[in-house]
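What you see is the complex with one protein chain gone and the rest in place.
Chain naming follows the written order as A and B, and within any one chain the residues start at number 1.
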Amino acid sequence: MSTFLDQLARAGVLAAGLFVILLAGLLAVTAVRGKVATLVNSKQVVDLHKELRTRPKDEELKQGIRQLDLQLRQGTFDRLNLAHQAGRALIGGLVVFLVCAHWTRRPAAPNPLAWGARRPEQSRLARYAVAGVFGLVAFAAVLAALAPVRLPDREPVAEPPVADAEFRQQWPAFRGPTGAGNAANATVALPWRIRWKTPIPLPGMSSPIIWSNSVFLTGATDKEDRVFRFDTETGALAWSLTMAGPKPPAPKTTDDTGLAAPTPVTDGRRVYAIFPDGLAGAFDFSGKPVWTRNLGSLENSYGYAASPALYRDRLLIQIDSGDPAEGQSRLLALDTRTGRQLWEVKRPVAGSWTSPVVVEWNGQAQLLTCATPFIIAYNPLNGTELWRAPGLQDDCAPSPILAGNVVVAVAPNNAVIGMQPDTTNELWRTSEGVPDASSPVSDGQYIYLLDPNGMLSCLRQDTGKVVWTHAFDDHFYASPTLAGGTLICLSRKGVAYQVAPGASYREIGRFEVGEKCNASPVPHGKRLFVRGHQNLFCIESGAQ
Amino acid sequence: MIVVAAQRFPPPEFSETGHQLPGFLAPAVRALFFERLDVAVLAVALALAAWLALRQRSRRGLVWLGIFSVLYFGFWRKGCICSIGSIQNIALALSDSAYAIPVTVIAFGLLPLIVALFFGRVFCAAVCPHGALQDLVLLKPVTVPPWLEHGLRMLAYVYLGLAVIFAATGGGFIICQYDPFVPIFRLSGNTAMVVTGVVFLVAGIFIGRPYCRFLCPYGVLLGLAARVSKWRVRVTPTTCTQCRLCEQSCPFNALNPATLAGPVRTAAATKRRLTWLLALLPVLVATGVWLGGVSGTALARNNRLVNVAERIQLENTGAVTGTTDAATVFRATGTPPEELFTVARQLQHRNIRAGRWAGLWVGLVIGLKLLALTVRRQRPDYEADQTRCVACARCYRYCPEELKRLGLPVPE
Partner (left out) sequence: MNRRDFMRGAFRGAGLIGLSGVLAGVIRRANAAGSVWQIDPWKCTACGRCATECVLEQSAAKCVHSFDMCGYCQLCTGYFEPQPNKLNTAAENQLCPTGAIKRQFIEDPYYEYTIDEPLCVGCSKCVKGCTMFGNGSLHLQIRHDRCVNCNECSIARACPADAIHRVPAAQPYLFKSREGHVG
């Protein structure tokens, strides 16, 4: 006989059961909408924001974005609130359901007579079942074992990084081992004489780089890109190699820039070169090509000229072109061993002809770059921006240097700026003697600049005050270079002016190379290497 | 490590308003007292469960205790900290000297085992929130045929082996990752886990305690301890009259009937089988060791460093395009990949060794189980299986001796 409670319990089972199912269904449905991930990773929002940047005055678009934002937010927070409350209601419903269900359940009185014979123990079947489980596990294990091994088998030989001390003895990049354009332990005592001169097979504006007894150069025509290796002792051409891979079409450039303007860079194991047609590649010292990549078009109004920089196992390439708004400028890093791209960041800058420079500041490596309108420093390991400072304008070509505690950057025909690294603090600014192509150099106390009219200026490093100027009756593209105690200014006509650095101008000599020169001279040990339009010269001390 | 120049912009100077920088509150952590309280509650609940199951023999008491456990250990503590997971913490603490295991976790791991050595699996009866939850939702038990029961139970042993080696090699806590009931206690979780929880809960309405019987790794340990317990669950309070009334009372297949009188397989046949299985045992163990060893490399993928190393290798060889966040972070450290590969290889070897141990365990367990299924023990009475009985006290009311003890009418 069912009592009132029994009937209530039975009704409760149905009602609560239905309630639980409906609520679970509701939760499942809302779980699909209103997820936090939908709100946070909405592609629609990203697209609309992009559109707004192209049409900043579009009021309707703004309203649309606001609507969408409200919708997404409401969806998410509604769902969060619902999940919170509905979850509890669900448990409550479940409890009611269980209580009623247990109440209505009446276990039948056991009637062994109706059960028949006792069930046998089924040991044999059980053994098969157990063996079956083992078989399943074995199957899973074998499947797992068949999954491909992805780590390299052998212990690959790790390339140890090149010791800093050795690096600093060389001239492995455009502005020397520290990007500052000076070689502290090179001395070329006066008077000078030419030790050897060797014709360079193909023309180019890139500067030579030196590693121990090798000099590397690049040269190109619109039909081929080549890398050359010369011996420092004799000037003999050790090898002259075309870049591997199909050659992309040559871009349009000016005669002043040419088709081989970026200076190559080396880490003592391989030499890395990049050409304006987009080919970048590496050769080992024996001349074997290691890798080649096509970076795409490096179109740039005067022609691509940025030399790559090197940091540990990363080759850093700055590609600036066009207008900042076009967003074409970028900085990328390639793995030196394989050429694989490690990272790429966009740069909010206009086209430039400066080269990036790796410096060390506060125990941390920074990659300094200059282009209109920002000086930007990046972490060379991963491309994160460390700091940026506005202040550059027009066509930037001089590369920045770190002189003591000051980052010196040049806004051509406008100003030379001394920045405090890591901040946007401008320490000093001067508008006299501003170069338009050559980069500054520092001896630790003074900064030397060559402007387009042939004027050499000396500024104090800490204050930027002009200490002296001297007008050469000549024109210069090459950046001034410090070799030991001598400041060398190499003019386009091929005259090397030797100046003693200091608080007043003192010319200690002149030397005629005998050929037109655009590339910057490279001091190494007791020699100076100069690239003329046709020949590579090795100059040494003529004193006995 | 991503080091950035922190102070790009200098600190502000509030010259006009003299504005004070606001502070902010850091919400406190759950007080240590409450952690200790959990252990105390656990101890009291264990004692109560033992008393209710063995002394008072009261199913109703156990049900109420079970409800309390579901509420306290389940919904209030969100099912975490739990004894099942503590196996992993202990395994990790034993293998990694850098890991500082909380004392609470040790207590949660060891207390129920010590109690089981004396009183059987009373923890499972009404203290474990997972067990109590499954027990409470069991409405229409469906009997699982014994052969299937024996087979599926082996999965719990395999799970135990895997959980221990994953935890010990630093590959993560798989018991926690794949726990079906914690999403229900938390009322949240990712879709897959919530669905699994619901499936287990619904299945639990018909199949009694599916997680406890077929998957729970802690249950394996408790079962081993309960095997040698001092006091056990006895269906009858006095003696068994083989009336068969309790035969279908246990929804968990944990009641062993008295052995049939009647035609029994010849002793010779049994001896032959025993000999074969004894000889098979070392073969099974060796196979297990080999299987574990070959799957070690795949097992290692549970480990973060191995994953990153494999990804880096794939990217370096051009086998995949694009990159992952983890690979990007690694490359940003500037560490040469060779160092990472060396560490990853060491971890792989570690996993291969651990896999071999797990394989040994599985081979051994399967071999011993096969032997146990061949040995026929004479059972004069209906008894609760010591390893599998979870002391839920359902069977008591079926026994006429019990009904007599309680002064209730005995059915005809």
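The rule we apply is simple: a residue touches a chain if its C-beta (ideal position, glycine included) is under 8 Å from a C-beta of that chain, and two chains touch if they have at least 3 such contacts.
Source: prediction; values computed, not measured.
Counting contacts over the entire complex, the absent chain touches A, B. Considering the full assembly, B:L94 is the residue among B:L37, B:L71 or B:L94 that touches the omitted chain. Only one residue in the set B:R272, B:R304 or B:R379 touches the chain that does not appear here, and it is B:R304. Of B:P145, B:G172 or B:P257, it is B:G172 that touches the chain left out of the display. From the options A:L8, A:A24, A:L52 or A:A365, the residue with contact to the unseen chain in the full assembly is A:L52. Although one chain is not displayed, subunit B still touches it through residues 1-4, 6-12, 14-17, 19, 21-24, 26-30, 32, 35, 78, 80-82, 85, 88-90, 93-94, 97, 99-104, 106, 110, 113-114, 117-118, 172-173, 176-177, 183, 186, 188-190, 224-225, 227-230, 304, 324-326, 328-329. Subunit A meets the missing chain through residues 35-37, 39-42, 45, 48-49, 52-53, 56, 61-62, 65-66, 69-70, 72-73, 76-77, 79-80, 83-84, 384-385.
By our rule, only the chains that are shown with their structure count from here on.
Contact residues on subunit A toward subunit B in their complex (touch as defined above): 24, 31, 83-84, 87-88, 90-91, 98, 101-102, 105, 109-110, 112, 115, 118-123, 125-134, 137-138, 140-142, 144-145, 147, 149-152, 155-159, 312-313, 335, 338, 340, 342-343, 364, 379, 381-382, 384, 386-387, 422-424. Subunit B meets subunit A in the complex at residues 2-5, 7-10, 75, 136-137, 139-140, 145-152, 154-155, 158, 187-188, 191, 198, 243-249, 257, 260, 284, 287, 291-292, 294-295, 297-299, 309-310, 313-316, 318, 328, 331-334, 336, 338-339, 341-342, 344-345, 348, 359, 362-363, 366, 369-370, 373-374, 376, 398, 411.
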